[in-house]
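Apart from one protein chain that is not included, each protein chain of the complex appears where it belongs.
Right, chain A next:
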Amino acid sequence: MAEQVPILQVKGLVKKYGDKVVLNGVDLQVEKGKVIAILGPSGCGKSTFLRCLNGLEEVQGGDILLENKSLISKTTKWRDVRQKIGMVFQSYDLFPNLTVMENILLSPLKVQKRQREEVEAQAKELLARVGLADRANDYPRQLSGGQKQRIAIVRALCINPDIMLFDEVTASLDPEMVREVLDVIAQLADQGMTMLIVTHEMNFAKLVADEVIFMDKGSIHEKAPAQQFFSNPQTERAQQFLNILQF
């Protein structure tokens, strides 16, 4: 088979807030089905990087290509792009005025104009997969943080994205709830979902990621297969980072 074109390519991405450079020329290629963990100290730009990928931040330079088509142009329809690149955030961001099922159905029905029966069936199946089939009619306030986050993942998945972005999805959860959310993401990895995961859970990254990217001060310092990165980090900065975490 011919060389596969990466589903997502990032070339020299630059993001500035005023004079402050947050991303200083980030390059990345993501092949279909790959899981990439993005690690780095707070404020290194990893969250901002994810947000640039689905148009939540304007970029000041470089290019992002989705299936070889540039997203950095005036004519980019981010609404369409976002149906291909799903995102889950750190804050439990369900809509409190809607039930779990309504949260999940909103975008498939209103944005994608799909048939209710079909979407509902898919939603039920996804809910069952994350162990929350009985919560379809609950409101978000009736759920724990971990449950909300699992629903948020289902909601993003129900749009049938090609790529999922996870932005520190376990960072504001109670420790005993982290596991249930990570299990869901690990499941997705097994199913071959393409994912970019910003996380502070090193063991999880080691286990799930194909490739690890280490970012600091707005650029990628090291890019390596997960096992290699954790056992034998090449850059001094990554070594320091891993040492600090090995308490």
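A few remarks follow.
One rule holds for everything that comes next: contacts are C-beta pairs under 8 Å (C-beta built on N, C-alpha and C of every residue); 3 or more make two chains touch, one makes a residue touch a chain; residues count from 1.
Quick note on the criterion: contacts and distances are computed from a predicted model.
For the chain that is left out, the UniProt protein name among "Carbon monoxide dehydrogenase", "NADH-quinone oxidoreductase subunit J", "Amino acid ABC transporter permease" or "Universal stress protein" is "Amino acid ABC transporter permease". In the complete complex, the hidden chain is touched by one of A:F49, A:F89 or A:F229, namely A:F89.
Between the chain not shown and the residues A:L13, A:C52, A:I159 or A:V198, the one that touches is A:I159. If you put the missing chain back, the residues of chain A touching it would be 54-56, 78-80, 82-83, 86-87, 89, 91, 93-98, 106-107, 110-112, 141, 152, 155-156, 159.
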